[in-house]
Structures are given as structure tokens and as C-alpha cells.
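With one protein chain held back, the other chains of the complex are shown just where they sit.
Chain nomenclature is as follows: A, B, C, D, E, F and G, assigned in order of appearance, with residue numbering initiated at 1 for each chain independently.
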Amino acid sequence: MDVLIMMGSDSDLPVMEKATVLLKEMGVSYRMHISSAHRTPERTVELIREAEASGAKVIIAGAGGAAHLPGVIAAYTTLPVIGVPLTSWALDGMDALLSIAQMPPGIPVATVAINGAKNAALLAVAILAIGDSSLKGKLLEYREKMAMEVIEKDRRLERG
Amino acid sequence: MDVLIMMGSDSDLPVMEKATVLLKEMGVSYRMHISSAHRTPERTVELIREAEASGAKVIIAGAGGAAHLPGVIAAYTTLPVIGVPLTSWALDGMDALLSIAQMPPGIPVATVAINGAKNAALLAVAILAIGDSSLKGKLLEYREKMAMEVIEKDRRLERG
Amino acid sequence: MDVLIMMGSDSDLPVMEKATVLLKEMGVSYRMHISSAHRTPERTVELIREAEASGAKVIIAGAGGAAHLPGVIAAYTTLPVIGVPLTSWALDGMDALLSIAQMPPGIPVATVAINGAKNAALLAVAILAIGDSSLKGKLLEYREKMAMEVIEKDRRLERG
Amino acid sequence: MDVLIMMGSDSDLPVMEKATVLLKEMGVSYRMHISSAHRTPERTVELIREAEASGAKVIIAGAGGAAHLPGVIAAYTTLPVIGVPLTSWALDGMDALLSIAQMPPGIPVATVAINGAKNAALLAVAILAIGDSSLKGKLLEYREKMAMEVIEKDRRLERG
Amino acid sequence: MDVLIMMGSDSDLPVMEKATVLLKEMGVSYRMHISSAHRTPERTVELIREAEASGAKVIIAGAGGAAHLPGVIAAYTTLPVIGVPLTSWALDGMDALLSIAQMPPGIPVATVAINGAKNAALLAVAILAIGDSSLKGKLLEYREKMAMEVIEKDRRLERG
Amino acid sequence: MDVLIMMGSDSDLPVMEKATVLLKEMGVSYRMHISSAHRTPERTVELIREAEASGAKVIIAGAGGAAHLPGVIAAYTTLPVIGVPLTSWALDGMDALLSIAQMPPGIPVATVAINGAKNAALLAVAILAIGDSSLKGKLLEYREKMAMEVIEKDRRLERG
Amino acid sequence: MDVLIMMGSDSDLPVMEKATVLLKEMGVSYRMHISSAHRTPERTVELIREAEASGAKVIIAGAGGAAHLPGVIAAYTTLPVIGVPLTSWALDGMDALLSIAQMPPGIPVATVAINGAKNAALLAVAILAIGDSSLKGKLLEYREKMAMEVIEKDRRLERG
Partner (left out) sequence: MDVLIMMGSDSDLPVMEKATVLLKEMGVSYRMHISSAHRTPERTVELIREAEASGAKVIIAGAGGAAHLPGVIAAYTTLPVIGVPLTSWALDGMDALLSIAQMPPGIPVATVAINGAKNAALLAVAILAIGDSSLKGKLLEYREKMAMEVIEKDRRLERG
């Protein structure tokens, strides 16, 4: 398993699943778990230990509101942790963005956009691709495909 | 010991010491520790366990930036946790306020004002005073003294 | 009666009732009142006096917009006051959060998350549990049940 | 006495005194008091009652942080209340602005700019000038003088 | 005519009409106009001049977005101007609140809550009531009625 | 005269003068005036009329706080108006940015960065350069010079 | 072609088309393209070069979220670039507004209101009208028509 995906609640699933779609497309193995930094703190630590033992190389964690999960995970591992701020019951994700991005000196979290689970997966792929030229190839193809889609849309616009 | 005071860094000390001044004034016993939710997560859990074993009844935790400390503590104890958002390197404490206040359903943190360490101590005293009429008396006296000071300032203003 | 729940308007009821559900579940007695800091200020003070006389130990107050109710209550009692910022007609609860959290030195309000009435009740229970080991037991059970639910959701996710 | 000026703390005096300078210039009588919505709530109500009895027509109240004072005063009087949000220990006055402006339906506060004590006084004068043509004259003169100063500065700029 | 109500667009009408409902209830005469600070600046000035000539004593102006209308009106009259920040196409009224409240020294606008047209009318009534004891009586009755409604709601809640 | 520069107060001069430095460097003629949207509204309109009569092609207006000046100018002219939001007594320029950028449909203001007077001048030059190839040449040179300075700094960094 | 309209995604089309409606009404020629600053950066540069070669005089670019498109375009051309911040998946357009307005010294973008595509077109017309008196005439007519519509609405309001 290369990537561990974590979220605190099953209500985060609809957004976080965008990460799994991308990872599958790229042929990157992952495991996904629901575990809360606050409701199941010991279980969360356990899952990190297990993931490290299973060879996980990157961890993606999504969280809303106070959004401590990515930071708590980062405290227990030296693996790169990517945090996805999620919109929740108020403030449109601004609370989660600040809670995830503003980590103190010493323990970074790689923050992506609010609800940006797909970009979290792409960032994980970019990290894994450093030592994996075949994955790098897939990432380049993905970029090209995206570019093609933009250009295709532009053509359709021109044709009216 | 009745109150455990926690902070993640010695740079938080100048603000958090306002809590100790108030607790001393009220004759409430406390212990104060520096331990980080991110740099010393296991030690933080240990200190909570020790505090519970020593009969601590309330925990006060100050934190700036991502400010996870109060929430992380609350995850490991059912004691009431009071969180003090601290101003830090940017955003004037707004990041800490949101990170501490916006805790998810199930694990509350009692948030006070930005840099409000004194009010955290007063809240701890109010909680302890529920089962302690002598402490309640001291709290009432404190309130009266505060009121007197305001009235005295008003008089001085009138006299010019 | 252990807990007094206050709100300024019956439009706050749908959120604030989450507090009563939790208190009932925990077997904590409460009384709930609608009284406004601005439209019925004297009645609000009266209700606080009555609650204190009836042995209330904690007060929970929900308010939106300028959200003065928790602070006004705190001015008239030394009991711990828990404030619930409510979303209202604009700004997604940010106005209420700041109005409740940013209390001046001397008169704290224990602020919980925006619309966090359930957490307000849990905080009240945590406070009452300091002197009540049976209630503490219930709180620990509640925590365990929550943890179990998270773990159960995680298992369901794994089974797909 | 026409205008009552209130503030919660003597630290608000340097800003609030700008109101008195303007009122003196306009020959409007005023009284100024320090009384806190939270530390001296009963005294605050008393001062409002006294001011009403003494014929006060407008009340100006300055407050920072949670800034409840103007709203609390408005709850106890039907006189027009002008609120001045003050910058305090954090958030640059945004907390006070929201706490004062976002009053619930039924009890308005006339909010002016952050630290805008002078404008609060000018608004009070504008209100008093409705029934007082001599005061209206002074207000028109004041406006003209301001305009002249701007034009004079413009001329100095042109002359370089 | 005692009150002039202004707004920049007929899309502001649904909110601003709450002011007219209140003024009718209080028996206060008013005139309402649509005129934009930006699209019809000269007409706006004309309407202010006409209103002053017709004996208007207070002006209420609602505006969203950049929300210059209340400030522009205040520049052309010494009558008290009450500004109502309106929610519009983005930012939930925060833009209008800042644009109306943060007027520069010399030209105040009495800002009320976002979408607070009813409170604008109540503030206008409070201003007019200074010199009109019968109107003051109506305002006191209105307050009492509001209080009664709150108390009635509280009773209904108690009866369950 | 090609460019009219306006500001509401001489306290805006230190920032707004950066625009004049740039215009001089580019050989673009300008006139600069202090006139307030609120304190000298008629004079402001007069200056716009005069500028149009003198052949002004672009207007730059700086303002802080409620920052109505650029929008008020745009209401009286069809010339392109560039608005410079200025930091003032609170909120770090956010109030001015929103007040200038959020103009209603029909009357645009070209908003630049907070305190961005130099960029306002560069934008004016870019606009004037559309019909003036010599000015376009100067703008291209300016760009090149800027690029050279960046590259020079990079070289100095490399040499350590 | 006088105006190039750019946007990063076809999801921006419903807002950006308001610009084309206005330009058509004014008889201003334009070309519209979808090209992303991030997904098709080279294509974006190409389109700017083509537009310059085809005699484009103004560029309008709409973008949401990080909203780099207008600034990236401005880096490759000295033509005036008008940026339209778009609301997207979170934060109501505030992210795009700051990303577009806060350009560094040297490379300005003329920012209009959030979703203000129509005003972007009007600003482009105002810029083109500097050297085109017939276009200026159309702009004046447009202003007059807008004013008439406001006045007509006001009359309808008066007639009830």
C-alpha cells in the first residue's frame, strides 16, 4: 500500500472519494480509514503505525471544522501528510483551512484547497513519482489529457 | 492539584502566566506544563494521565496558529478543557480562535477570548466553585472588587 | 435542576434542543427558557436569579447575530456560562462567535462551536461530572459509544 | 444634559474623548461615565435611568471586544443609542463592529466607524439639530469649515 | 413627511419594505424612492434637496455591494442618515457593512444590522420620538408588546 | 493633462505620490487634487468636469475606510476610473478594497492592490499606450528594466 | 478584434458571457477563449501573442479560486488586463478577489466586482472610448438609458 487516506467521519466520504478515483486511475495502491482525532485518538495512532508498517509512503487526511486530524497524524509520523480542509456546518471551510495550514514550526502539513481531495491525490502521486518514472509518465499523460480537454472545450466554444 | 495548565511552547508563557496569577489569588492549586500536541504528543497524553491521577478537575490549554493542543487534550480526557487562543505569527489569533472553538460534535472545548488566559482561570474557578462554597465566596468578592474598581474609575473621571 | 438553557428567540429552538436531547440521555435535569437580552432584559435577570435559587449549577445560552445573551447572563451570575454561537441572517455565525468568545477580562463565557448546542451540553455534563462519579461514568460510556460508532463505520467502509 | 457618553473601561477614554471635544465645540451639554455591561451591569442600568431622568436625549457608548455595552444600554432605553466599536487586544475592531452592528430586530444601535467617536458625536448633534435650528446652523458651519479645510489643502498642494 | 427612504434598485425593495411596515404601524409619515448613487447621482442629490424642503427629519438608505448610497446622501445633508447594509451577489453583506460603517471623520452614517431595515425604521422613530412624546409612547408600547411576545413564547415552551 | 489623480485627504499623499513618480518617469502629464467625496462633494464633481474639459483621459482615485471617492467619481464620468484602496485606521485596507471593488453593475471602477498607487499609474499608462506607440515603447522598456533588476538580484544572490 | 476575453474553464462561461452581451450591444469586436493558467499555460501565452498580433487592445480574464489567470496574462502583455473574480467552490469569491487585486508592484490588473463580467466589459468600453468618440457616444447613451430605467422604476414605485 502506498497511500493511506484518513477522514474523521463518514460524512467526509463523498469529498474524499475523489482522491480514491484519481489514485485508482493512476494505479496507486491505497487504504482508506475513518478514524477521528478526537473520538478515536488511540485508534488513529494505531492506524498510522499500521500504515507505516505496511509501507505507506504518503498520508492524505481530510477534516472539517477544527480539522485537527491532519496535524495530529503529522505529529505521529515523519511521512509527508497532505491535509484536505473540508467545508462543514459553518464558515465555508475557512476554519478548516486555517487549522490545517497554520501548523507550528517543526511539524508541517501539506495543505491543498478546500474540498480539494482530488488535488491531494495528485500531490501524493507527484511525491511518489519522484522515485518512479512509470508513475511520472502517467502523471505527464494526465496533465496532457487535462490540457487537451481544455483545448477541446475552447474549440467547441469557437465553433459556437 | 485542581487545575492543569498546558501550553505548547515557552513563548506562550507571558500570556498564560496571567492564569496562574489569578489562580494563586483565589487559592486554587495548579500545575503548569509545556508540552506540544505536535512535537511531544505522547508526553502530552502522559501529562493528562498524570494530572487525572493527581486529581486535576479542570485543564486550561493555550495555543496559537493551528492551535490543536486544547482539542487534543480534550480527546484524551473527560475533564472540562478550557482553550485559550493565542495570537502568534499572523492573522491576529483568528486562526487559533477557529481551531479551538470549532470542535466537532462529541468533544467540546470551552473557548475563551484571544489571549484570554485570565478569563480561562476565572472560568476554571467558576467550575470549581460549584462544589466549593468558600471558593464561590472568593469569586463573589472578586466580582465585587472589579465592580468597585470600575465605579472608582468613574468617580475619578467625574472629579476630572 | 442542574442546568438552565436560555435562548433569545423560539427560532433558536431547533438547534438548542440538541442540548436537551443530550442532557436527557445523561439523566441531567434542566430547565429551558426563551428570554432575550435585549427585548426582555429584566426577565432575563429574573430567570437567572430563579435558576440560582433553584440550585442550577451551569447555564447554557444560545444566541445569533450580536449574540449578547451569554455575556449578559455571565454579568449577573458567577455560575459557569456556556455560550453557543448560532448562525442567523448573515455572516454564517462569525458575528455570534466573536461576540460570545471575545468577552472582556473578568467575565468569561465558555464558547463552543457555531451551532454546537450538543457540545454545550456535553461540556455542562463534564463540569457536573467533576463532583459526581456516576455522571462521570455515563460520560465515559458516551465517549466509548462514540468511539465504537466511528470504528463500526470504519469497518463498514472496509467491507465496502 | 443632552448626551450621555458611556464606556466600559478607562482605557477607552483616549478614543471616546474625541466625542467630548466635538460636543463642546458645538455647545452641546453631556455627561460621561465609565460603567461596564459585564462588571457593573446594575450600575449601568442605574446610569441610564438617571440620564433619562436628567433629560438626556441621545446616548453614545464605546466598547471593544465582545462590545456588548451599546446593545445592553439600548435594551434599557428607547433613546437613540450610538455605538462606537473600539479596537482592542485583537482582530483590529472587527469583533466589536459585528457585536454592535448585528443587533437583533427590535432593538437597534446606530453604529459608526471603528474608533469613530468623533462621528458618534456628530451623529448625536445631527439628531439634536432636528428640533434645534441654532444647532443645525452650527452643524452647517462645521461642514463648511471642513470643506474649506479640504479646499485649502488642495490649494497648498497645487502651489506645491 | 418625516422620513425619506432611499434605495438604489428595486431589487432592494423586499428588504426595505420592512421599514415602511414599521413606520406605518407607528404612524410616521414617509416617502420612498429608488435612486442610485452611481447611476442617477444628480437625481439622488435632487431627491435629498426635495426631502429637506418637504421637512424630512431622518433619511434611511439601503444598499448592497459597494453600498455608497448612505454615505453619498450623508455628504449632501446634515440630517441624520441611517444606512442599511444589504446582502447582494457575494460576501453575505460584509462588503456593504464595511462600506457603510467605515465612514471617514466628519460625515457619519448610523449603520444598522445587515438587512436590518426594520431596525432602521425603529431607530428613525427613536430619533423622532425625542421631540414627540406621543411617538415615544408608541415606541414604549412597541417595546412592551415585543417583550410580551417573548414571554408568551417562553410560556408556550414551558407548557410544551 | 492626461491623468487626474484624486484623493480625499492630504494624509493619503505619501501613498498616492508613488503614482506621480511613475507618471513623471513615463512622461505622462497629470494633475493632482485633494477633494473628498463626503466633505466636498460638489467640488469633487467640479474637478471631474474640469478634468474632462482639459482633456483628461484616465482618473486615478485613492481612498481608505468607506472609500467612496473612486465610485463617486465613476458616477460622474465615463472616463476609466482606477481606484486605489488605502490602509487607514483599522482593518488593514480590507474595508477600502471591498468598497472600491464591489461596484454595482453599470458603473465599474478598476481596482488595484491595497496601497497600490504605483500600479494604478502603470495601469493608466497601459491604457494611454493603446493609442500611443511611443508610450507603449516606454512601458515595454520599463518592463524590461524591472526584469533586469530581478535577474540582477538573482545573480547577486548566486554570488552570495 | 478589440477585446480578448479569457477564462480558465467552461464552467465560467455563464458569468463571463455577460461581458459578450455588453460588447455586442456596444458594437465592440471581441474574441473569447477558454485557456487555463495552470492546465494550459503555454496555450495561454500563445493566445495572448495571437491577440496582440490581431490588434487586441484590452484583455478581460475571469477566474475563481486561486484565480491566477488575469495576473499570468498581465505578466505576458502590456495591454490593460481586466480581472473578474468568480465565485467557485468555497469562500464566496473572496479568494479570487484577493488573488486578482493584490498584484505586486509593476504588473497591475484592473479588478472589478466578484462575478462582475458586465462591468469588466463596460470598463473595456470606457478604455476603448478614449480614442473613439463614437464609442464614447454609445457609452453616454448607455449611461442615460440606465439612469432612465432607475427613474422609471422610481415612478412605478410612486404610483404603487
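The criterion applied here is as follows: a contact is a pair of C-beta atoms (placed from the backbone, for glycine too) under 8 Å apart; a residue touches a chain by one contact, two chains touch by 3 or more.
These figures come from a predicted structure and were not determined experimentally.
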item: Which residue of G:13, G:75 or G:157 touches the chain not shown here; value: G:75
item: Given F:23, F:75, F:113 or F:135, the one touching the chain that is not displayed; value: F:113
item: Selected residue (touches chain absent from view) among F:24, F:49 or F:153; value: F:153
item: Touch residues of subunit G, complete complex, unshown partner; value: 8-9, 36-39, 41, 64-68, 71-72, 74-76, 88, 90-91, 94-95, 98-104, 106-107
item: Residue numbers in subunit B that touch the chain omitted from display; value: 8-10, 13, 32-36, 39-40, 43, 65-66, 89-92
item: Interface with the unshown chain - residue positions in subunit A; value: 57-58, 78-80, 82, 85, 97, 101-114, 116, 118-120, 122-123, 126-131, 136, 139-140, 143, 146
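In this section, only the chains that are shown with their structure count from here on.
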item: Whole-Å separation of chain centres (CA-atom averages), subunit A against subunit F; value: 42
item: Subunit C-subunit F separation of Cα centroids, rounded to whole Å; value: 51
item: Contacts with two or more other chains, residues of subunit B listed in rising order; value: 94, 101-104, 106-107, 113-114, 143, 146
